[in-house]
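If you scroll down you'll find the structure; I have some questions about it.
One protein chain omitted, others in place.
The block that comes next holds chain A.
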Amino acid sequence: MSSAHTKTEHGHADHNYLNHGSGIWSWMTTLDHKRIGLMYFATVATLFLIGGFFALGIRLHLAKFGAEPLLDPDTYNKFMTFHGAIMVFMVIIPGIPAFLGNFVLPIQLGAKDVAFPRLNLASYYIFIAGALIAASSMIFNQVDTGWTFYTPYSTAKTSNGVILLVLGAFTMGFSSILTGLNFIVTTHKLRAPGMTMDRIPLMIWALYSTSIIQILATPILAITLLLIGAEKTLGVGIFDPDLGGDPVLFQHFFWFYSHPAVYIMILPAMGVISELITAFSKKTIFGYRAIAYSSVAIAAVSFLVWGHHMFVSGQSTLAGIVFSIITMFVGVPTAIKLFNWISTMYRGTVTFEAPMLFALGFMFLFTIGGLTGVFLASTGMDVHFHDTYFVVAHFHYVMVGGTLMALMGGIYYWFPKMFGRMTSDLGGRISWVLIFTGFNVTFFPQFVLGAMGMPRRYFDYLPEYTNLNQISTVGSWLIGLGFLVGLITIIHGIFKGEKASDNPWGAKTLEWQTSSPPPHENFTTTPTVTAGPYDFR
């Protein structure tokens, strides 16, 4: 909404949420959603570095540059497990909602904070507790099951470290549920005067849909993980065939959460992209309702497609067919979003600062990820590709290329609001070039490897797969370098960045109508909203 429509005044430039209290204790006990968001940022970034270390280790091993393998099989399997578990449960799932969502959601709604600030802080500490419990499995009884913990391998054939890792994921699940709850209540109850549901920014629609999934699906994961613990310690025999259980039942439970979880990862990314595309095209988003409702549609359909992970598990042919057709439906709202974003650029005035480059990178990678998803949704095709590198390439394009591109774009975009300073645009562009190039060099060859038949989670492989694996490894170094440049750019921005104005991008949503950084309670005067969120006239 343009400033003519909103009545906000800037707080004193020298008094903001960053200096509202001082000392480490004021941060650790803060109830301010912006500070909690930044605490998630620091935590998730640290975990990302650890998960990235394992990724680079895996790739370096698979390049087979030396005569001797870099890792032994058991260590490799542990690297693969920790890479997956950390990146999924501790980086990509909480990344955008808990970090960017926490920072942005209340300001975009014109609220002083989330509905339950104490619960918000508790969610953060629950997340930390979960991460520590999970990380302790790196020290005691390392886990080698892969992040999916398939039974009976996880229950009958491997170390008890699994219990720690699943307990950690279980605990982090509570954080996820409580954050989701907080966001839903905040969205319904704390919108500024005049902000009807069809005037909330698309970032909020995305976070709102995500929150619904978090609340409904995460308990299923929690129960499933508890059952693994019970199976391992008490031998209850739900999944273990030796005790009369059904190992495939675990997969049903697991994917009933973990498939919707894919959308917990990607929907917030789509929200970020919607904000970036409109801001850097200086044009009203095309098809606001279509984008908003397609988020809700994706959330709804996401619950009905879990069986597409199990086309070759021994479930009935009919079940495979039903899951295949429902999976195809997800493609429609996804295509709608892509078309809407592209149409937003039509007759706009587009600029190419670093956040926009990441948004465009997202579109590129997500399109490839989405199209290859259709290959896998098709039953007859999936039988060949299932559990090969084609799948690895596909979900990295979607989850990593998509979500991390959006996360990086979102960081550069909201950075001036967070810290009152700008990041170096050159630094942002260099990190973008490296990450974008690196992703394609790393993961595109994996589509080919998958078509050639190379299975995933392989410590060793046939000689004909060597060249492509080596190219992929070189790409992974580019990604690593890109994130390193990104990190330097961000740290440099925090301490040495140019002072940012209140609205450096000329965006229209409410967070840009308050000062940079915002005061403790976001606005000195409650804003009144009189128009839609992207009114570039």
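The criterion applied here is as follows: contacts are C-beta pairs under 8 Å (C-beta built on N, C-alpha and C of every residue); 3 or more make two chains touch, one makes a residue touch a chain; residues count from 1.
The rule we apply is simple: contacts and distances are computed from a predicted model.
Chemist: Considering the UniProt annotation of the chain absent from this complex, which name among "Cytochrome c oxidase subunit 2", "ABC transporter permease subunit", "Ferredoxin" or "Sulfite reductase (NADPH) hemoprotein beta-component" applies?
Modeler: The correct option from "Cytochrome c oxidase subunit 2", "ABC transporter permease subunit", "Ferredoxin" or "Sulfite reductase (NADPH) hemoprotein beta-component" is "Cytochrome c oxidase subunit 2", the UniProt name of the unshown chain.
Chemist: Tell me which of A:T46, A:T351 or A:T466 is the one touching the absent chain.
Modeler: Answer from the full complex: A:T351 touches the omitted chain.
Chemist: So which of A:T30, A:T43, A:T158 or A:S258 would be touching the chain we can't see?
Modeler: A:T158
Chemist: Just the residue numbers, please: which parts of chain A touch the chain that's not shown?
Modeler: 73-74, 77, 144-146, 150, 152-153, 156-158, 241-242, 244-248, 281-284, 286-290, 311-314, 317, 320-321, 324-325, 328-329, 331-332, 335-336, 338-340, 342-343, 345-352, 360, 363-364, 367-368, 371-372, 374-375, 377-384, 386-388, 448, 451-453, 455-462, 536-537
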